[in-house]
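What you see is the complex with one protein chain gone and the rest in place.
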Amino acid sequence: MSEETIYQRLEKNGVSRRDFLKLCGTLVGAMGLTVPPLESSGLPGHLLTEDQTIRKVAQALESKARIPVIWLEFQDCAGCSEALTRSQSPTLIDLVLNTISVEYHETLTAAAGHQTEENKQSIMKQYAGQYVLVVEGSIPMALGGAYCTIGGRSAIDILEEAAAGAAAIISTGNCAAFGGLPKANPNPTDAKGVWELITDKPVVNIPGCPAIPEVFTGTLAHFVIFGALPELDDLNRPVTFYGKTIHDRCLRRPFYEAGKFANTFDDEGAKQGWCLYKLGCKGPTTHNACATIKWDAGLSFPVQSGHPCLGCSEPDFWDGGGFYQGQSAPLNRPAATAVGAAIGAGAVVGAAMAANNSAQKKRAAQASEE
Amino acid sequence: MQTQKAMNTFVKETGGWVASQLEACTRCGMCAEACHFYQATGVPEYAPVWKVELLRRAYEQRFTVSGKVKLAIGIDSEISDEDLLNWSSYVYHACTVCNKCSMVCPMGIDLGTLIHDVRSGLAEAGVVPADLAAAVQKQIEEGSPLGMTDEVYADRLEWVTDDWEVDIPIDKEGAETLVVLSSIEVMKFPQNIAAVAEVLNAAGENWTLSTKAREVVNFGFYEGSHSHTTLFLKRILDQAMAMGVKRLVVTECGHAYDALRWTAYNLMEIPDSLEITHITGLLGEYVSSGRIKLKAGAFNEGKITFHDACKIQRKGGHINEPRQILNILSPDAFVEMTPNREEAICCGGGGGVIAIKDADPIRYAAFELKIDQVKKTGADTVVMSCSNCRLQFTDGKEHFNLDWKINGLTQMVADALAD
Partner (left out) sequence: MNWTTFLHFTRGPLFQVSLLIFVGGMAYRLVRVVLLGWKGDKAPAKGSKLAGVAKTYLKGFLIFPFIPWVKRTFNRNPIMYLAGGLFHLGLFAAILLGTPHMLVWKSLLGFGWPTLPLPIVDWLAAASIAAMIALLFYRRTNSLLKLLTGPAETLNWLLVFLPMVTGYIMTHHLFFQYEVLFSLHMLSVDVLLIWIPLSRISHFMFYFFSRTIHGVEFGKRGVTP
């Protein structure tokens, strides 16, 4: 690994100057540096005219050495990686996987076993304080971390080791960010998100189930290009992508305002594309870029395709109320026995009070007769 | 003063009926919109809700946890002698228990009855205005608060019989209908006695007056005292039962009708065979059945309006009879006040208020509202079927120099009897 810049490496791979600038445009779009920010992330053509920012990005790529990435997986389903590889923005993903160089990724790396582990160790040494650590999956803390071990070492052990030399950590997917599915009630493994465990390094959360590939790469590219993390919200999510809710940008929003709702998945409202709020849409509280970036190269996203938002980019979304239950409804209804007990208790105390008061009435009646 | 006695009464009287209504009150103050005393004076303490406040405090302090907590932390205080004195002036001086407030209350709380309960407590504690207390005492001792002793009663009846040349049966055995007069009629409106006699005679009624049950007025009911109310009711009802009459007719007296018709049944045993009714109802019955014939249009000059009395119309239900009669007697002259019928505004003299000298200023103030109401109709004659209202109107007419004619319904009927 030399001091070769990213541009030089691309050039070697046969990328023309024109394609390079296109790529820069894509990146600008992906990072939300232009307005409108992300609509055309896969379609760079017109972005070439946004020359100021693009030129800056191009300059950065021309001058910066590539940054290695170490990608760890813990309690995960590899869905975020899967989403990334299946993304329809090939140049961009190419950039991340090949050019920026993912040095360690259990699922994607061709090598396996001790060989890869050794490679990881050498990278961590060589690039100490420079590499970016990406984490996918939650970390189980119960039983000393025994629920997830790799090569005999616990997840938390591996994470702490890798985090020590990282310049920044990116938690991709809800599991790594907030504990995700493994953390769902009753959370048997005591699953935790990375930022709860690593507090001495900058941690960016890219929640989602899976994380939107463009959001992940955009954030990573931002760090690579500018050497700094983008602006984050109070849950350490990049504001660019998580500043608005699904509801804010939803194409069905006008129907919500007009009070036109689909009541079932196959009624007239559903066919007309009306709001899915009554079918359990969590759009109003879900901060993510689905409604703008969408999936499959901007083809669609859940709400557009007729399914309510599950709220997968929010902490504890799995316990945030039934997926098909309106969001305003309480999380769960009190058990009939509890209600009965409350009424019974109230009635008994009330009856006792009434008996006491009736006795008082009797005494008063006697007193006034004397 | 005996605050404890008042508290005991409040506690004793507070059953589900009272408690549920006190719990329903949200203290919105709308009832004040209906209260002629509040409207006439603007004194916030005269609002019906505030008149009931004493009862509410007693209820909360004795029956509820929140009331006890309020007491403990000093938001509320024990009911004091001073409170009783204040409330005495609110519920006796500034309330005719007309119950219009209950019609305005968005919750439909029966405020009149609750205020009557407050009076009961105050009566037990002896915090009754001196004039009213004296009248009660007089009624206990002489049988009438207006000084209508046995001798006076006999004299007046004899005089009426002679002067109006009317046949008045007294203590007639085998009579079916017992008529009990109010001393207001006997002392102030003797013509009413003649009118009652003329109408009943014309209808061929087998009726009588009684020397024992001679006073229908019940100052114990004004006062709110159960024992006095019962005592005065018994004087009438015991006699009625002893005579075995089928019907007891209350003449033009409002609160007495309220006491006899609606309250007496809950204070003593009254056989089903005894019907208690008001002369207004009887007049309507006679006219409908044709037992008396009226000269149509007998009073068709000028404009005549009818004053609905709180105890006879709103609380007694005899709303249609006066209209039925007036539409015959004064088909063109009869005009309605607004509001009228069950929504009528009270004259301001009922509920014992007219008997309390200290209440005169606010009584006149309240009457001014009535004056406005009548003036709007342009009527020169005001008719009513309650002697207490009539007393208030006569007094008010003098006080305000009004050129109205005040008439009683029975009297009009008697004057218009066809031969």
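The letters A and B name the chains in turn, as written, and every chain counts its residues from 1.
Rule of thumb we're sticking to: a contact is a pair of C-beta atoms (placed from the backbone, for glycine too) under 8 Å apart; a residue touches a chain by one contact, two chains touch by 3 or more.
Please read these numbers as outputs of a predicted model, since none were measured by experiment.
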Please provide the labels of all shown chains that the missing chain touches. A, B
Contact residue for the chain not shown (choose from B:A24, B:A154, B:A242 or B:A418): B:A24
Using the touch rule from the top, list residues of chain B that touch the missing partner. 14-17, 19-21, 23-30, 32-34, 38-39, 42, 44-45, 47, 49-50, 63-64, 66, 75, 100, 102-110, 113, 261-266, 270, 272, 313-317, 319, 338-339, 342-343, 369
By the contact definition given up top, give the residues of chain A that touch the hidden chain. 234-235, 245, 247-248, 256-261, 277-278, 284-285, 314-316, 319-321, 325-334, 338-339, 342-347, 349-351, 353-355, 357-358, 361
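What we mean here is this: only the chains that are shown with their structure count from here on.
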Under the definition above, what is the set of chain A residues touching chain B in their complex? 353, 357, 360-361, 364-365, 367-368
Mind pulling up the chain B residues that touch chain A in the complex? 4-5, 7-9, 11-12, 14-15, 62-63, 65, 124
